[in-house]
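One protein chain is absent from this view; the other protein chains keep their places.
Just so it is clear, A and B label the chains in written order, and each chain counts residues from 1 on its own.
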Amino acid sequence: MQTQVLIIGGGVTGTALARDLALRGVDCILVEKGDLNAGASGRNHGLLHSGARYVAGDRDAAMECRAEGEILKRVAAQAIEDTGGYFVAVQGDDERYIADFPGYCERSGIDARRVDVATARALEPALSEQAIAVFEVPDAAIDPFRLSLESMAHARSLGARLLRRSRVVGFEREGSRIRAVRVQSLGGAPELRIEAEQVVNAAGAWARDVALLAGAPLAMTYSKGTLLVTHERLARRVVNRLRRPSNADIMMPGGTVSIVGTTSTPVAALDDIHPTTAEADLIVEEAACMLPALAATRYIRAYAGVRPLVGAAGGADARAVSRGFALFDHEDHGLANFATITGGKLTSCRLMAERAADLVCRRLGVTQACVTATTPLPVAAECAWTEPGRSPRVWMRAHGLEDTLLCECEMVPASAVDAIYAALRAAGDTPTLTDIGLRSRVGKGACQGAFCAPRAVAHLYNRGDFQARRGLDEIVAFFGERWRGQHAVLWGEQLAQAELMEALHCGLFGEELREEESP
Amino acid sequence: MTGARGDICDVAVIGAGMAGMSAALFAAERGLSCIQVGNAGSLLFASGLLDFLGVHPVPERQLWQSPLEALAALGRDEPDHPLARLDADLIRSAFESFVTALGAAGLAYAPLGERNRKLFTSIGTIKTTYGVPRSMVAGVRVLEQRSPCLLVDFRGLREFSAAQIAATLGRNWPGLRQQRIEFPGYEAVPELYAAHLARALESGELRARTIARIKPLLGDARSLGVPAVLGLARASEVHAAFEAGLGLPVFEIPTMPTSVPGLRLRTALETVVSARGVLRRRQASVRGLSFGADAATITLELDGAAAGERVHARAVVLATGRFTGRGLTAERKQVRESILGLPVHQPASRAAWHQRDFLDPSGHAINRAGLLTDAAWRPLDAQGRPAWKRLYAVGSILAHQDWMRSKCGSGLAIATAWGAIEQVARDLRATATG
Partner (left out) sequence: MSTALFHPALYASLALCALGLAWRMSAWFRVRVGPDACTVTPWQRMVAALRGVAVALFGRRLFRVLGALVLDALLLRRLYANAKLRWLGHQLILVGFTLLLLMHALAALVSEKLFQGYQPTLEPYLFLRNLFGVMVLVGVGLLWFGRRRERSGFAQARAFLGAAFVALLGFVLVSGFLLEAHKIASPRAFYRMTEQYAGTTDAEQLKPLRALWASEFGVAFADLQQPIAADLVERGRELQRDACASCHAKPASAFVSYPLARLLAPVTGLMDAAGADTWLWYLHVFACLLGLASLPFTRFFHVLAAPISLLVDAAAPQRALSAQPYAIEARASQRALALDACVRCGICDERCSVALLARYLGNPDLLPSHKLIATGALAKGRLLRSGEEEHALRAAEGAFLCTDCGRCTSRCPVGLDLEDLWQAGRGDLAVAGLAPPAQWVQARPALAWAESLEAVPRQHGLAAPDAAFAPLSADRRSFSRCVQCQTCTNVCPVVAHSTDAEHGIDLTPQKVMNLLRLGLSDLALGSRMVWDCASCYQCQESCPEGVRVADIIYELRALAVRRLGSVRSRRQAA
């Protein structure tokens, strides 16, 4: 295989880079060891920062957020719910910071407007009675899955290629140049050799491992962040704690749910990242100061991501390390056609891609300028199913006799599963239930797959897409994936739900026994 | 004599799931006056299959053909397991009583034997169980013999795919075929619901049309498997009509909730329990219990539809279930018993409640949490003494068992209910004579 640019990593940056390059007419291949947004890109708040969170500590980051936020609201409106955000201080919070906050915001050009506490509580009844100050800022919610899926879909329509479940296992170096990259497919297909003129490492948290493989050591640390998903949406707006960034500061609207977090724990390794019960407790207890309903509400899921932090080492507080991004040209490592783009935030992904693309284009001698700041991201029908609350509308508008709801919690119809399946097939992929889950709301609701997974599998058998015992394997794999996020929040109603799931899938179906059919 | 307002009944059963129903049934059969409080909705989660004991030890996933041998092994390895505290013959007679009572209410089960049976489920897995409804029992032999068999499903019944079962089991079963048909009368309806089909099949006309649609598809099949939708209250009649109309054995395949066999169980148990004079407060829950100063009566304060009502009993059987049944409440830091706040045997912290893998062979520790009781099925207080001398606990709320992994849910419910009611009868007799 040959290409001009090989991009390693299918997160928000990698996909944005693929699109950026494709828009400049550069041929590229994106290899991703798992699925799109499998790392931090899919395990964050989904907050399109106004920048107000960083006004005190990192003014550059704040201004960058403001500018990029405005751009994304223009070009990727379909992935954004422009909710606005509140910064809320409660009794006991640092008065000084509250007093300084409007000044900080003004200095960074962020429009922060003081809101009367009573008014704010009328508009967001979930806010604590203990609230003492509220500011409104232009925060918004962004769906990172939709962003990546549509960026990639757009890139592919312009000729870019995507290889999912393909891990980079080696670089063939020739002097200062990488001649080819060896890629191993997880499906067991023979190893691929991809010759590329330029290689961009956009592997996020895994960027250090990739760079090391290419012979370029990077100083990076990892910080794990855990978030909780509630059963219902508790507020319309983004709600931030008005204080210096700390634990459990933000409650995001995630369509039909709310997402609360995060934590920040230094981790050394990237394997086996999962939320813990202690983190869940910490978030509930801390966030409930600002939003008391969080102490009693039902949580359906937790997830943990790893922030790649560039430049720091040792046990320093990860929040003190810049959340800004870093672009390495690796020329000091003696590499002329390798670059790493990592760090940063969801909000700045487009800018990160632009900077990386600029470097690559300069090296390739491509003079085309970046157009992603002005070119709207085309809406791709098969990518729209991640949007919460959308599928019930689509289904209610019209549905045929065969178009039943496979997922009741989030009301995902068979036609959505069919569209996603068809799009993946068209790209030569073998779609799994987990792939469908990533591209839709299947399994994201209250039942966490207990009912929708068997329905989806039955549907795929009926269509002839699944054969032999594949359905069982898919269900087990899907539950494995869902459970990683569930076990930390299993108390109250959700424990009853999980118990029912086990009663059904173990008690009745005996999936844990994997009893072969021969007696 | 049965607790009309103000009167004192012999025993009050809290809960109307499998264990509560069993307790009410056995109490009535022993001539104890009984009032039962609670909604039988959780029976709708039942598959209709009555597990006795299928797996032991859980981590080794060892399946047993003989539940009695499994019970003996359980007794050796886990003497604290509630089932292990009961005599095997006693459990079998409890099962017999239970199934006989169901039969009296028109819900026929195949004769119980000494062996577990195996049949396949709606996702094509194989289920080891003990008591099998007559409408499902042909499926046991079919699976054993792998004889030519046709599976039929209905377009629109989302939880059931004959194609899935045939594909999953087909590798070693060449004669297994599948067909999809339209359910008569529902051709224009996208989503079908099992209970609606079951009710529809009680109409002779729709049944005949369904049979007529299946008949031409039979080919060389020597039996027919369908989702469990063959009638509700008149299931025996519907099943018989299918077999007569098609001229071969027909069996139902257990499905996900809401399961029609679960609905049948609920109806049959409600019928038989009421017929035997148990007074039921279906839409009520229990707000609290208070114990008489003389220690001879216990007063239940009702809530829900019977809010404000008080029920007095000489003995109380707690059959409130676990988390789904709301007998146990899981708070973030600990598990509580929902009505009385009885101490719950549980892991030290929530971090230990669940494994990191859903299907971890060891099972989840939280599932072994529950109430500890003395030998007389009386839950213990914090000091390890019986919380009250006439308060008993039965069913899944008991500690030291994982019914979902051991495949012993019905056995646990029926057997502990039997044991506790025997104890209640003994204790009340002792009070009366002493």
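Throughout what follows, a residue touches a chain if its C-beta (ideal position, glycine included) is under 8 Å from a C-beta of that chain, and two chains touch if they have at least 3 such contacts.
Here the structure is a predicted model, which is why all the values come from computation and not from measurement.
> Using the definition of touch stated at the top, determine which of A:37, A:50 or A:83 touches the missing chain.
Considering the complete complex, A:83 is the one touching the chain left out.
> May I ask which residue of B:26, B:186, B:353 or B:403 touches the chain that does not appear here?
Residue touching the chain left out of view: B:186.
> Return the single residue from A:256, A:372 or A:434 that touches the missing chain.
A:256
> Just to verify: which one of A:298, A:363 or A:463 makes contact with the chain not shown?
A:298
> Please identify which residue in B:56, B:155, B:177 or B:199 touches the non-displayed chain.
With B:56, B:155, B:177 or B:199 as choices, the missing chain is touched by B:199.
> Which residue numbers on chain B touch the omitted chain?
39, 41-42, 44-45, 185-186, 188-189, 191, 193-196, 199-200, 257-258, 263, 282-283, 285, 304, 324-326
> List the residues of chain A that touch the chain left out of this view.
Counting over the whole complex, chain A touches the hidden chain at residues 83, 123, 125, 231-237, 256, 297-298, 388-389, 392-393, 396-397, 401, 405, 408-411, 445-447, 450-451, 493, 496-497, 500.
In the analysis below, only the chains that are shown with their structure count from here on.
> Can you compute the centre-to-centre distance for chain A and chain B, using the mean CA position of each chain? Integer Å is fine.
About 42 Å separates the centre of chain A from that of chain B.
> Looking at the complex, which residues from chain B come into contact with chain A?
45, 47, 49, 51, 55, 61, 63, 118, 120-128, 144, 155-156, 158-161, 163-164, 167-173, 180, 188, 190-191, 254, 256-257, 322-324, 326, 329-333, 349-351, 353-361, 364, 366-367, 403-405, 407, 409
> Any idea which chain A residues touch chain B in the complex?
274, 276-278, 281, 284, 399-406, 451, 454-455, 457-459, 461-462, 464, 466-472, 475-476, 479-480, 482-484, 486-487, 490-492, 495-496, 498-500, 502-504, 506-513, 515, 517-519
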